[in-house]
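On to subunit A.
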Amino acid sequence: MTNRYAYFQGCAARQSCPELNQSTLLVAKRLGWELITLECGACTGARDLIEAQPEMAMVLNARTLSLAESYGVDTVMTVCSTCTITLRQVNKMLKEDPAALERSNQQLSSIGLRYNATVEVRHFLWVLIADYGLDRLKEQVKRPLSDLSVAPYYGCHILRPSDVLGFDDPNNPRSLHNLILALGGRPTDFSSQADCCGFHMMTIDENRAARHAGGLLVDAQQQGANVMVTACPLCHISMDAWQPKSERSMKRTIGMPVIHVAQLVGLALGFSPGELGLERHIIRPEEIIANYSA
Partner candidate 1 sequence: MDVEILESDVLIIGAGGAGLRAAVEASKRGARVTVLSKGPVPGGATSVSGGVIQAAVGPDDSPEQHFRDTVIGGRFVNNQRLVQAFVHNAPQKVLDLERYGCAFDRNKDGSLDLRMPSGATRKRGIEGEVNSNVQKILAQRSLECGARIHEFMMVTRLLQDDKGQVYGATAVDFARGSFVAFVAGAVILATGAAGRLYSVTACPRSSTGDGVALARRVGARFINLEMMQFIPLAYTYPEFIKGFTLGEAPNYGHHTRFLNSKGERYMLKYDAKRAEYATRDVAARAGYIEIQEGRGSPHGGIWVDTSGNDRKDGLYQPHKLADRYQMIVDFYGPAKANFEEPFEATPSALFLIGGVEIDTDCRTNVPGLFAAGEVAANLHGANRLGANALAEIQVFGSIAGINAAEASRVGCPTPIRAALGLQISDERSAVLGLFEGPGKRRACEFKHDIQRIMWDCVGVVRDGKRLQIALAEFQRLREMYNEVRVTSETRRYNYDWVEALEIPMMLDVGEMMAAAALSRTESRGAHYRTDFPLEDDANWLRETVVQDLNGKLTATSQPVDMSVIPVAELQSS
Partner candidate 2 sequence: MQSDILTVVVDRYDPEREKVPRPVTYRVPRQEGMVVADVLLYLYEHDAPDLGFLWECRTRRCGTCAMRVNGHPVLTCSEPVREHMRLSPLEGLPVVRDLIVDRQELQARLAPWAAEALEGLPKDARILLEPGEIAHYRALSECIDCFICDSVCPALAENANGGAQFAGPRRLIRLEAQVQRRAEPLPWLLYAAESNPSLCTRCFACTEECPRELRPAEAIGSLTKRLYERHELDAHKTSHISSFLRSILRAAWLDEFRLLVDIYGVVGVAKFIPQALRMLRRGKLPKPHFGQAAQSTDIQTILRGMDKRS
């Protein structure tokens, strides 16, 4: 099985979540993956473009997919759930609707590109589980996460709608759960683990979004989690960068550290918190930084 992937960073990993990018690169290298970063890619347009200007979103993302295809890979690896759903939606349409593919290629031809609809779009978490394998990953673990009760937070865009995503069952997702176990940690299920974090509402109604995200953090905390892991940097922004907002909105202290999947894996593989950018978080994972620095 090939371990060569086109790597689509997305906007958050390039800007407000640089720690996500740095830990992804470290982990991939350790596991022997070859990542070809799509520097010349572009924002997927998130939900905004695909709703309001669907043809533009189609062509824009067809370009990204064709760039990946030109490297001869069969997978575009994403690290953000919103990038994943958007790219997969466009890719699905291009694969199923020949007229859409034709329209896209007509636009792409003006810059000398063509998409043949041969790549798949998969999240880092899926690649890790399906391609690398959790049993193999277990063997690579240098420091089992035995002191961590990790809340597996899925959010929406990596699960729903299941006919676009299809890796996990939205009503009973297990991928993060199994990953945490493989890394020696204790997964603490909580009832809102597949609920929306409210990120896409943040600029529309701040209080609403903050209250919503806060509720999820508190739920996880009440189930005994001392850290939360998330597969999406937008969820991360909601729950980490804006956690102080949630605390204000709900008038209570939360103090739950939230980390990325790649950072969780990196810790178990033996990378230091510093290398993984854990010091960048707004809610500093003090205990992890203390216990894993040696």
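Inclusion criterion for the candidates: all candidates are chains of the complex that A comes from, given by their letters.
Just so we're on the same page, a contact is a pair of C-beta atoms (placed from the backbone, for glycine too) under 8 Å apart; a residue touches a chain by one contact, two chains touch by 3 or more; residues count from 1.
Only a predicted model underlies this, so the values are computations on that prediction, with no experimental measurement involved.
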Selected neighbour of subunit A [touch, this complex] from 1 or 2: 2
Touching residues (chain side subunit A, partner candidate 2) in the complex: 11-12, 14-19, 40-43, 45-56, 59-60, 63, 107-108, 110-111, 156-157, 159-162, 170-171, 195-196, 198-201, 203-205, 207-208, 211-212, 241-242, 244-245, 279-282
